[in-house]
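Every protein chain except one is present and positioned as in the full complex.
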């Protein structure tokens, strides 16, 4: 029950408080029916969040050059696999320490919680432990998905996967435990509904430190100060990826309500859907307007990242904003994406897909925006949480990247990078029949 | 409750009447459980309908030439965004006038209806107002998606988006209010379960008037009477799009039952799934057979549009037909697609993706077919509804297209069209590495 308790506490806004104060009158739903609804929310929500792995894959494969397209596909399917395995073996245990009782090696999910359910001792707000595990696991995988795009086209496969294993098994769960596991950030009142900080900026910090240590792609930042442009090989696939991510985000944010089995929760999930959609829409339009104003042209990749920026921004608090505020929060996200991309170039940070603007910067923005609509959150605590997660993930990622760099090496050779990782790492081509320019 | 009442009234057939006459015996489901089920139907159904935006995008990007592929992607993601914003700001209010009470600017969805629910005053058949809003919004977006494909490769970006804003904010909601908002068409007994007319032919009329005013692509209709063939750049992506649309249609039609929380409704949604699937399947096979018979070859694009034609045809009444009738209704849709495509060519109407045959023609057919299985519908009223919507959407769209044409202009220049909109509007290429013929 830990997770649920946490999130409901975190929600506390005028709106929700008033909801909760009325809810006793609604407590008529049979506890077992409630239990099934809650589990179903996790399962259906988890399915579409799982599909976000395909969304990240398509976005990234569309944004890399064709000579690295197969490798990025392999990285995406294997990072999702590793995340699931590591979260099972280690991560869930670390993140939900209170879940200790259920931890018994291979018998993890046939443990205490559901045994209670099976014995008929079902309390309101319950859910199948396995459905919660599945939902939490796909969140962990999402954090890892953010990293692969930034570091594409130059990082070697196996070191990247080793990093992923530690990120998903240890780094992500530890910082996640601070809030969703009921740890110190949660106790201080930090508020992060579905993970603008815990998932998106965490992944963003891991990506940023990786980009700094790995260095830019050859030819990206030229000695004369010019910036090389490496356009993505398939913008239609990148667009498909963003649509898939958008779809998955309804599960990401809606499922984070963690309960569905009452009118109160059904209303909450519905309002979350609306806010999630409006923030994304506003992110698209704001990114388009900004790029039209600044560059006199609309850039499709900006619009795509604007959608993600809006989605990431609303993720810290998709419940309490009015739809109008959701539009505003998302729009700021879209603008931030457009202004941050050239900033990264100026800092000579090479982020192949724009994950740092969309996930890190907008994740920070979204977390800061929580107190605008949620009276229980405070700016100081939000900043504390952002900084704490930033410092921890950056420090641990930096250490890990440096360890990998100084042992097995993380970067493909200049020749491999020139030929493309598909040929050198996999010995194949993603589009073997098509003549690349 | 308005919407629900409307649709249930519209269903009235021998089958459903007998269902309803028995239903009192089933009214045992707890109203709050019913409420959650109904909301869940809207949310899950709405999610897959939302994903239809990706389906339209993939279908269209696969059917245009590569030089316009990025632009069509941008149009699709931005039209979906605009539809959501405009339906929030204006459209929902216009369409569901009775929802007036809930309308309070930014507080739209924290209004009367759910307050009732929160106060414990939950009546059977209720649902979270936000879940209904989400479901209605994705329908609005679907209507807009139909237009972009027809006008691809020659319409300028911003005028198209302006048109989209008015279509989704004003035109679609007004005609929608006539039926689903409880207006005069509804009161006359017009029957359109999930929108063959209100969504698909409405979008089709907007597309047709646009095609007429915008004119054909250069080289499409040659002075010597020959017809230029511009094959789509990626039939695999077009196929993916149709599969996504097919998936989304289960939400489109199934969710339009508007209720799930009873055995009666679960049976109805299930039968709708079956009929939707069989109509699509019959559309595919009928289009294949017809093109084999007429052209001695099977055309993949005909099969794809046959699926859509079958789906659109069953949308006006997916509940009352027997599966055999669903096969028939879908098959006629598939045949109509194959015979209408060359007809448009003869009329020198340039419809890049075949949206007019699939959505407009089959939308009319499906609406006309309702009385075949639904005794409460009459041919005369169905024709009245088709004509009323056709006249209103055509007239208002024509006015709007002409206004845009004579002010900011809607058509790319001949040179821009030759170079492709990706380069001239966006300054990029969708597939920059691949050598186009």
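Should a chain be cited, it is by its letter among A and B, assigned in written order, with residues numbered from 1 in that chain.
The rule we apply is simple: a residue touches a chain if its C-beta (ideal position, glycine included) is under 8 Å from a C-beta of that chain, and two chains touch if they have at least 3 such contacts.
Worth saying up front: this structure is predicted, and the values here are computed from it rather than measured.
When the missing chain is restored to the complex, the residue among A:148, A:191 or A:234 that touches it is A:234. Of the candidate positions B:174, B:266 or B:403, contact with the hidden chain is made by B:266.
The chain omitted from view is touched by exactly one of B:185, B:304, B:386 or B:428, namely B:304. Residues touching the missing chain, restricted to chain A, are 30, 32-33, 35-36, 39-40, 42-44, 46-47, 50-51, 53-54, 57-58, 61-62, 69-71, 73-74, 76-78, 80-82, 84-85, 88, 105-110, 114, 117-120, 122, 126-131, 133-134, 137, 157, 234, 237, 240, 425-435 (touch as defined at the top).
The chain not shown here touches chain B at positions 15, 18-19, 22-23, 25-26, 28-30, 33, 37, 40, 44, 48, 65-66, 231-236, 239-240, 242-244, 246-247, 250-251, 254, 260-267, 269-271, 273-274, 277-278, 280-282, 284-285, 288, 297-301, 303-304, 307, 322-325, 327, 431, 434-437.
Here, only the chains that are shown with their structure count from here on.
For the pair chain A and chain B, the distance between mean C-alpha positions equals 32 Å.
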